[in-house]
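There's a structure below that I have some questions on.
Omission of a single protein chain aside, the complex is shown with its protein chains in their original locations.
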Amino acid sequence: MSDIQHNTKTVAILNTQAPFSSSAGKEALDAALIFGSFEQPTSLFFIGDGVFQVIGDQNPTSIESKDYLKTFSALEFYDIDNIYICEQSLSERNLTANFHIDNVQVLSKQAFNELLHQHNVIYRF
Amino acid sequence: MTIIYNNQTLATDKQGYLLDFTQWNEDVAVLLAESDDIELSESHWEVIRFVRTFYLTYNTSPAIRALTKAMKAEFGEEKASSRYLYRLFKEGPAKQATKYAGLPKPARCI
Partner (left out) sequence: MAMLHIVRTSGFNNNALAQCLDTTLPHDSILLIDDGCYNLQHPLLLELLLQKTDIKCFYIGLHATARAQLKPADVFAEISLDDVNELIFTHNNSITWS
């Protein structure tokens, strides 16, 4: 048996960029789905412009972008239930807690940072 | 590569997945399965339609784990086991059902 089978390392994916002008958000989500497929415990974090990925009422197809945002709603089938959003990043951008995915948790900067620190491996996108 | 449907040429990738998922209908599914020598039963159809709906809802083809978890909610435990699905689609349920549903191959998936 390889070590990988006993590997229970937790993965944090930190999203820091807005959804459409770069492929960072899509790539982060693809990475999350792959980790999920291999039963690696994975959490998603959104900070800075990354919070623009999760706000509601977006319309990517109107600007000819593939709507990868719809895929966020499939995360539950990949056992990814921990989705954390930085409250300060929302308020800095004058955003309300209106999201296109359901089970997200809005956290204070302190709580957000403490949770992030608890993960074994952190990828920033 | 291509397949011929109704005197129309439909483009596919090397492994036979449709390049344009909007060109799909259930007759095309039969053709895609025939090219793998598979006759589609009602059990196959259940999965193919489910995968198609999943893609239209979430804009992604489900990997096997996600497929079984999502099917469990819809059809119950028995039909959502990977053993059942592998019996239907021997080359890998997500891979194969996705192909006959006219969708892109799921990323890094069996």
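Here are a few things to note about the model shown:
Labels for the chains are A and B, by order of writing; each one numbers its residues from 1.
Throughout what follows, contacts are C-beta pairs under 8 Å (C-beta built on N, C-alpha and C of every residue); 3 or more make two chains touch, one makes a residue touch a chain.
Computed from a predicted structure; not experimentally measured.
Taking every chain of the complex into account, the omitted one touches A.
Only one of the listed residues, A:Ala18, A:Leu95 or A:Leu116, touches the absent chain: A:Leu116. For subunit A, the list of residues touching the undisplayed chain reads 14, 16, 47-48, 109, 113-114, 116-122, 124.
One rule holds for everything that comes next: only the chains that are shown with their structure count from here on.
On the side of subunit A, the complex with subunit B involves touching residues 30, 33-34, 36-37, 39, 66-68, 70-71, 73-74, 76-79. Those residues of subunit B that touch subunit A in the shared complex are 54, 57-60, 62-67, 69-70, 107-109.
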